[in-house]
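The structure is given below, and queries will be raised subsequently.
One protein chain omitted, others in place.
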Amino acid sequence: MPSNDLLPSEQPVQLLDQTGSRVVGAAGDFPSDDAMLRAHEALVVGRRINEQAYALVRQGRLAVYPSSYGQEACEVAAALVMGDRDWLFPTYRDVVSIIGRGVDPVETLTLLKGDWHCGYDPVEHRVAPQTTPLATQLIHAVGVAHAATLRGEDTVVMAMCGDGATSEGDFHEALNFAAVFKAPVVFFVQNNEYAISVPLARQSVAPSLAHKGIGYGMPGERVDGNDIAALLSVLGAAVDSARSGGGPQLVEAHTYRMQAHTNADDATRYRQDDEVEKWQDRDPLLRSEAYLRSRDLLTDERTSEIAAAAEAVATAMRDGLMVDVEPDHADLFTHVYAAPTPQLREQQAFLADELSREEAR
Amino acid sequence: MPSNDLLPSEQPVQLLDQTGSRVVGAAGDFPSDDAMLRAHEALVVGRRINEQAYALVRQGRLAVYPSSYGQEACEVAAALVMGDRDWLFPTYRDVVSIIGRGVDPVETLTLLKGDWHCGYDPVEHRVAPQTTPLATQLIHAVGVAHAATLRGEDTVVMAMCGDGATSEGDFHEALNFAAVFKAPVVFFVQNNEYAISVPLARQSVAPSLAHKGIGYGMPGERVDGNDIAALLSVLGAAVDSARSGGGPQLVEAHTYRMQAHTNADDATRYRQDDEVEKWQDRDPLLRSEAYLRSRDLLTDERTSEIAAAAEAVATAMRDGLMVDVEPDHADLFTHVYAAPTPQLREQQAFLADELSREEAR
Amino acid sequence: MAEHEKITMAQAFNQALRDAMAADESVLMFGEDVGALGGVFRVTDGLTAEFGDARCFDTPLAESGIVGMAVGLAMNGMRPVVEMQFDAFAYPAFEQIVSHVAKMRNRTRGALTMPITIRVPYAGGIGGVEHHCDSSEAYYVHTPGLTVVAPATVADAYTLMREAIASPDPVVVLEPKKLYWSKDEVDLDEAQPGIGRAVVRREGTDATLIAYGTSVPIALEAADAAAAEGRSLQVVDVRSLVPFDDETVCAAVRSTGRAVVVAEAPGFASVSSEIVARVTERCFHHLAAPVRRVTGFDIPYPPPKLEHLHLPSVDRILDAVDTLQWDDV
Partner (left out) sequence: MAEHEKITMAQAFNQALRDAMAADESVLMFGEDVGALGGVFRVTDGLTAEFGDARCFDTPLAESGIVGMAVGLAMNGMRPVVEMQFDAFAYPAFEQIVSHVAKMRNRTRGALTMPITIRVPYAGGIGGVEHHCDSSEAYYVHTPGLTVVAPATVADAYTLMREAIASPDPVVVLEPKKLYWSKDEVDLDEAQPGIGRAVVRREGTDATLIAYGTSVPIALEAADAAAAEGRSLQVVDVRSLVPFDDETVCAAVRSTGRAVVVAEAPGFASVSSEIVARVTERCFHHLAAPVRRVTGFDIPYPPPKLEHLHLPSVDRILDAVDTLQWDDV
């Protein structure tokens, strides 16, 4: 491959403009009507999940929620382009992607509810636990992909991270390992312009984050992160290429974190409201809805069906999280090792004794 | 800067071909006759240092020696392009550069003699201690450069590492920090094709290591690492640019490690002799000598003067390293903290007591 | 003291940084979100506004880079203070801390010094999610070349931070997250004992509780509760983990003949192990019973709903005191 082919396009790939009209002469396959409709449905559900989670935080049912409000197109596309045997590596912000992969929303929110475990079975769903230490999961993704390659399986791994995480050493090591071992990994960076309070300009002065690909001998591509059609096209092509032995790829989506980093954050300390407002017009849902309506693919009836489906997800989420699960103190010791060490057995007995004495009081 | 200007040239910059003839139409300033003569002299000294160190290892006067035999053009050029107030960050392989900056050879070899300290005063010479944990020094270099910038000084920092070290997370973090803070650092990678036994192909499948620059928004350039003229030109331009506020730069020199990793290594286990032989014709000394002779700049008389100067350095090195310096057991405790903790005072007293009892026996 | 306003521990840290930066131009504060945001705990609040963004600034998101940059700045005349956003997020910087920050003075025979302050918001008790509540002090104290302090009071937060920044050596300041919002009426100008000194926080005659950081308030509470039951417990606040104040700690233990070490980190090969070992080595014949430990279990930090079972509690401390073989006396 001539080396310049590894560079991203000058501008992020866009298939739908802000009004939902198809961009004339855009490169890349445009998704089918059916795919667009399915994606729109997932977007509506994703948005509703973000709204519901926000409410649950206020009601004290979630400890913390890093919302992907405004980034739903990225979340949804990542999940939709994957095949059954593929693996997803999400961060704390990727709840909508995880649910998109079929994990139960209540299980998905276990970690953010304040539990110490990931809530779902990562092997069953082929979804890694949500990772908090930034960029560390990217190299795990390479290991999972390489194991599949060694066994001759055609698994592809979707490894997600934010713009801030690209500054970590582990980002570098992961991309380099993937390239050297030709591991079938799609590194998907959601550049939402902020790492908590720190703007992109403090993370990187590169022409784009996708320009990092060439330094590993890996194609880099950039895409409008609020354009579901472009995301399906670019991420879909990356997954196909990885699956057919083309090696890893780096995809940067340009999007925006519409809300604070989490509910605990106060975004007014570091950014202006008008910056946020500017992005309101670029809402991914507006765009897909306008497109589908312009093509008469979205009837009012269908719209209310979709809304009802989203509501059902939200309701199940709320109901599930309203249930108080009493934690079992044995949980403290059970999974530290396959079998507890003599030391842990001693400590567990100590605690059990303490608790029984307390009860006796 | 249009982003493609950050990419290196298609081929490594070469000003002198293998026969020592000037490459027609090559970009970049050709060094003056005087500069070429000085550089050649330094090359001869550098080669002699490598030979002498090798002999000293065999005589048991050095614990270990990672030789830069064959890479002397890189070593020499790095030192020559720097100004008085500039800082050098060398690795274990960069003894010739350090001596080129004016540090006494015997002091320079202290670490490799098996002492725990770096031997010279890093502040006086503006030469950091040779660093063994790979790539870790690159980010220190950024800190030194940034401190200078904050004080309004025009210091430039030359930060060296090998091809293997580019795989480490700290390489990534250092380049990114330098670019974001526009720190005046020249990152100089000597790509000698091996990291101990591991060939370049296992480190990176990028078009070149210099292609990593663009991912940080930093120009990357590649240069023939056995061509002293090209090195002086490319490194000189990078230093000038950094000094005048142009920010950091990444320079990759294509060279070859002619000997084993260190004397303790057995290179026959992982590479063929004919590969090494191929590089013998590209010896940097042959090239500069041929060039200077072709231009009548190097007389026989001058040649023997240079040889004598190199011999004097080697003799001083040998003599200095033949002296046995008795280590003082107080050294164990003196420099751990500015003032020893009560615990260290206790431990030092314990040792002193033990030694005095031993003596009494 | 009545004329002093009540301030929180977070404010005391903030004031210490502010005063240090005002006093010495070479003091720089940097890390993740320490600029405009003022840190996720607001410890650096207002510093960029007051001193400019050359003195207090955000970096790219990379902890090894942050600490490594501090090493370089220190090599070239600066006095850097860095924030690791949470305890567990300091681990990517471990190599830089252990192989460079801790060793640079030694490997250059004092030619290069590392007056670096590494601020680590540490420990739990705040209902935090995974990776946000580690007690990582054992890793640092075991590393020769590092000084490690763990303030437990608002006054100490100020004093130990100022001393850390002024120190010619690298200092890890363990900031007890749980106590950030604890308040006290303090005169910041009043001299407190410096680094290297332990303090007896409460006199007592029957047994000695030895604690630091987040465990000091619990130990004091336990002593209150014990007093109500007629038992007089002495409380020593270690404050400075390295250097360790053997003199004060051992004098205290010798005076009571019994001791319990309290710390929330997992106990195995920890600071509390060291305290048990050194106190026993030095006070063996004064001890009526083995020195006991009340520590966290040897498990990853537990979830919010279970953390109270992991953390040293008043009852658990009193139970440990009860095992100190009182019948023998």
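We call the chains A, B and C, going by the order they appear; numbering starts again at 1 in every chain.
Throughout what follows, a residue touches a chain if its C-beta (ideal position, glycine included) is under 8 Å from a C-beta of that chain, and two chains touch if they have at least 3 such contacts.
Note that this is a predicted model, so its numbers are computed, not measured.
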For the chain not depicted, the shown chains it touches: A, B, C
Options A:Asp29, A:Asp121 or A:Asp266, residue touching the unrepresented chain: A:Asp121
Residue, one of A:Val13, A:Cys74, A:Leu112 or A:Val142, that touches the chain absent here: A:Val142
Full-complex contact with the absent chain, from B:Pro31, B:Gly164, B:Pro207 or B:Pro284: B:Gly164
Absent-chain interface as seen on chain A, which is shown: 87, 116-118, 121-124, 128-129, 133, 136, 138-148, 150-151, 169-170, 172-174, 176-177, 180, 331, 334-338, 341-343
Chain C residues that touch the omitted chain in the full complex: 64, 88, 91-92, 94-95, 98-99, 102-103, 106-107, 130-131, 138-139, 141-142, 144-145, 242, 244, 266, 268-274, 276-278, 280-281, 284, 287, 289-293, 298-300
Missing-partner contacts on chain B, residue numbers: 63-64, 111-112, 114-117, 132-134, 164-165, 167-170, 195-198, 202-204, 265-266, 269-270, 327, 329, 331-333, 336, 341, 343-344, 347, 351, 354-355, 358
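The rule is simple: only the chains that are shown with their structure count from here on.
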Chain at maximum distance from chain C, centres defined as averaged CA atoms: B
Geometric centre distance via CA averages, chain B-chain A, whole Å: 43
CA centroid of chain A to CA centroid of chain C, Å: 36
Chain B and chain C: spacing of chain centres that average the CA atoms, whole Å: 41
Shared interface positions of chain B, touching two or more other chains: 169-170, 172-173, 176, 180
Multi-partner residues of chain C (at least 2 other chains): 59-60, 62, 64-65, 92
